[in-house]
Each structure stands twice: as C-alpha cells, then as structure tokens.
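Below is a structure I'd like to ask you about.
What follows is chain A.
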Amino acid sequence: MKMSPDFHWDTLARNTATRLKRGASHANGKVVAAENIAALLHAVIESGDRVCVEGNNQKHADFLASALSKMDANLVHDLHIIQSNLALASHLDVFERGVASRLDFCYSGDQGVRLARLIKAGKINVGAIHTYLELYGRYFMDLTPRVSLIAAQSADANGNLYTGPNTEDTPAVAEGTAFKNGIIIAQVNEIVDTVPRVDVPGDWVSYVVQAPKPHYIEPIFTRDPAQITETQILMAMMVIKGLYAPYQVTRLNHGIGFDTAAIELILPTYAESLGLRGKICNYMTVNPCPTLIPAIESGFVKGIHCAGSELGMEEYVRARPDVFFNGPDGSMRSNRVFCQIAGHYSDLFIGSTLQVDTQGNSSTATLNRITGFGGAPNFGSESRARRHVSYPWLKAGEESAQATGSTMPRGRKLVVQMVESFREKMSPTFTEKLDAWQLMEDLSLELPPVMVYGDDVTQIVTEEGIAHLHKCSNPQEREQAVRGVAGFTAVGLKRDQRAVDNLRDRGVIQRPEDIGVDVSLATRDLLAAKSMKDLVRWSGNLYQPPNRFRNW
Partner candidate 1 sequence: MQTLEFEVGPCANPDRSIGSGLVGVVGSGNLEVLFEPADLNDKVKFVIATSVHGFDETWHAVTRSCAERYRLANLVITINDAGATPAVVSLRLMQAVEEFRGGL
Partner candidate 2 sequence: MLEWKELCDQLFPQGHTVSAHGLVLHGEGRIGNQTIAVVGTTEHAAIGVDIALELSAAVIDIMNRQAGIPILMLVDTQGQQLSRRDELLGNSPFLAHLAKCFAVARTRGHQLLSVVYSEAVSGGFLSLGMIADETYAVPGAQIRVMALPAMSRITKLPLEELEALCRSSPILGPGAHNFVALGAVEEIWEGPLDQCLLTALAKKNNLDKRRELGASCGGRTGAARIAQLVREH
C-alpha cells in the first residue's frame, strides 16, 4: 500500500529547523560563546536523541562532552550515545547523571572498569561493542546521529572547520550527520578569519564554539625506546628474518605497542644488515609513531597513511610530504576510515594482545573491565573480499591451501600476533580459556569479546619461536603449534613434545636458530634509537616530544 498523500517525508528537516530556531537566540550566527553552551545544548537536543560525541584516539570534544554530561536530566534524558572511543570521565558521567541511557561504542580503554560497573548497575544499556568500521557503517544505516558534537582545530564564522593533523573520525561523523538533517556542533581551539584548509565544509556545520581550553590530546602512540627489552628485540628479529623477509612484506599495518616499536627500531640496523632495505616495509598504515622516524630517515618506509596523528610529530610529518598524506596547507590529514580500509587490504597485520588461547583466538578483555575493540579486528582479519594479488598474499594463500587441501587458488592475508609468553608480573599470555568467556557471562553479552579470531591468525611469534598456524591442517595441529611456542606457561608445559618436534621438522614451528636468528645479538645495541633524544636526533630536531617523555 502506498503512503497517504499527506504523509510527511521531511519530518527530520522540519524538526531540525525548529531546533535551530530555538538555538538561534544562543548564538551569533553560527558562533556560540562558551558560556552559552549549556543553553544551546538544551535548545537543540531532545530526549531520546541519538547523539554522537566525537571520541577519537587522540582528539576529544572534551568541552562539549562535559557540557553534555552536565545537562538537566529532568529536561533531557534517555539520550542514545554513539561514540567510537570512551576516554574521558565525562563520557560516562552522562550516563551516571541520567542524561543518557543507551550506548553503542567501539573502545573504552582507561574507562573500562567504570564502564563495566555502570553496565552492571543498570545505568547503561549497551547496544553493541563494535569495531571502528562497523560503527562508522552504522552511522549510515540505523545509527544515524541526530546531533553530533565534534572537535576541530579552528573554524571560521561560516562554520568551515580545520581539523589539523588529527582529522581522525571527523569526516565520517560529519557526513553521517549532515546529510540526514542532523545538527553538528563543533568545539574549536580558535575561531579565525580563514581556516588553513577546509576539512569539513561550513554548510554542514550548525554551530561552532571556541572552547576555553584547547581540546584534549593524548600522546598515546609514543613509545620510549629506552623501555624496549631484549626479549622484544629478539622477537622483532624473528619477525624480520622469519616473516618479512621470506614473505617479502612491503605493505603492512603495525600495532602500536613496544613489540612493533622494536621492529621499527631495528629496521635501520638488523634489516639493513640483511640487505632488506627497499624490499620490506615500504608502505604502512599506522599512526605517525615516533619510533618510525629512523626507518623513514634510513629509506625503509616510503609511505604512511595515518588514522590519526601523534603529539609532537606535527613538524616532522609536515617536512616529509612524500611520506605522509599532507594537505595543501602542509599539515597532515588523517582519516580513520580510509586508514582502516587500507590496512584491511594490506598484506600483513602485526600486533600484540593480552591473552591467546590454544586455537590462537586472542582478546584484550580481562575480568571486570570492558576495553572494547577499536581497530585491531578490522586490521587483523582475513580480507575475504580481496582480489588483487601480491607475493606475500599468494604465498600465504598457497601454504594455507596445502594444509587444508583446498583446490581453489586464493591468497591470504598474513595476520600475526606478537606476544611474550608471560607478561609483567608473571601473568601468562597463553591460556586454555580466554577471560572473554567469563566476561560474557558476567555482563550478559551474547558473544565472548574476541579481538582477533584464531582462524584469521596466520602466525604467532613469541620469544620461543614462530608458529605458522595457517600451515596446520586441523585443530589438533593448531593446538600443538600454539603450545609449541607458549614457552613455560602452563599451556606451553602441556605440549605433546613429539607432536611439537614433528611440527618443527615440517617448518610449522620455527625456533630462532631454525631461521638463523642469533639470540646473543638480541641486545639493545641493535636499536637504531635507544632514547627519545635519539629519535629527536634522527628527525633533525623536527620531532618535538611532549614534556613527559623528555630527559633533557
């Protein structure tokens, strides 16, 4: 049956117009004074609205998030918050104070313990925990924001926004909101006559407000080389000699822990000594981690697309436009969506995790704490829609097919988990059963929160060796391959030594000596930079580390 002729097809637009009319008295054109923000939010947000609070890895709309959390819950309540990253106390205050009640999100990091508590207390009704790409996708399906609170570096009076290098989620949020008649309120560090470049066009933006303090940015990807251990260096050597070299990995995504930082820091020394410059690690999708500087400067890494920026790297990135994606104004533009897509279709993902079970499933979930997923599952999963070929992809595919007996020629993405068998305080990384199962029960989730599924993993690298899981032909073999590199953990001690020896003979398990890695060379002397100061030197003083990382 066709809708009646007097059915309204523009309810959203008309409702938005009413809201903007209410908001007009609290703004001067598009510009809102900081002290009027509470009044504006009460004017344009209605109970039950889906509100997107821009929460990235780095940049946070902290001023707006705080104002939202302080709204009068008698007037506005039951908001549905859709937000990629919960990082600030105010992101949860909004629930504790009864302004919001429903949440869809990706990652919660430091707020994980409090989040779990609020869920148990019934203060938060969680729709789902997503990966980044899933949540962005839902902005354009069933989770379109009614109001979005975003952050940018600067704005002009017409609402044109410049995000600076931390563009991150802003384009996805803005597009999903603006083209469904939603309202965008942007907090900016400064209002200027002309923005250096337009990252979000002004006609998408309803209001801009200059926050009393610049938006909060956390240098979360800075790893001090001084803290890299010999064990991490040993594993990095194994990755380079045992994986990057034989698979000729040129396009890849690195995680952001100390393990991958160790790889980056021995590219100019160890990989160079193996003659691998130009042959591996040419293109990466990763934030501009300072530990990449020596690898860039020595000609290993030629191109990097970033999901976000990193504090202190601005000038260095600006001075390397051939390597990074910089705008006509000279500063970088990041974009988490495109970075995730590029990484998903690259040849290799390598990252760390907290727990691995005997089938190679991994999780960062620990009891009483919900950390969520972020981007690792999108990077760290088989890209089944991939069609273009490359050497590493074909080689991994062929090895997989041999193990399973598949006859359809197909490539495979390399998904590598790099972990020490024990983490600090002797907590074992390997476990018979992931804590995720317990967490599922405790929080009444429908699935255990698994970060990377075992069947997507091709290799596990530990200090004991490399397990090529994609070369295993059945679950029993996979289990022994995992146990065979699980060191002296309980999981490792329960190995069937004959089965493990057999896997080693077949090259499914490789010890350092099997791939010609000399364990005695695994010292900090191998690091191209041993300190933050060394990174600054490599950068020609362009890199300016945040004060907390300095010892000068």
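Basis for inclusion: all candidates are chains of the complex that A comes from, given by their letters.
We adopt the following convention: a residue touches a chain if its C-beta (ideal position, glycine included) is under 8 Å from a C-beta of that chain, and two chains touch if they have at least 3 such contacts; residues count from 1.
Please read these numbers as outputs of a predicted model, since none were measured by experiment.
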{"item": "Result, touching chain for chain A in the complex among 1 or 2", "value": "1"}
{"item": "Partner candidate 1, residues of chain A touching it in the complex", "value": "229-231, 234, 420-426, 463, 487-489, 493, 519-520, 522"}
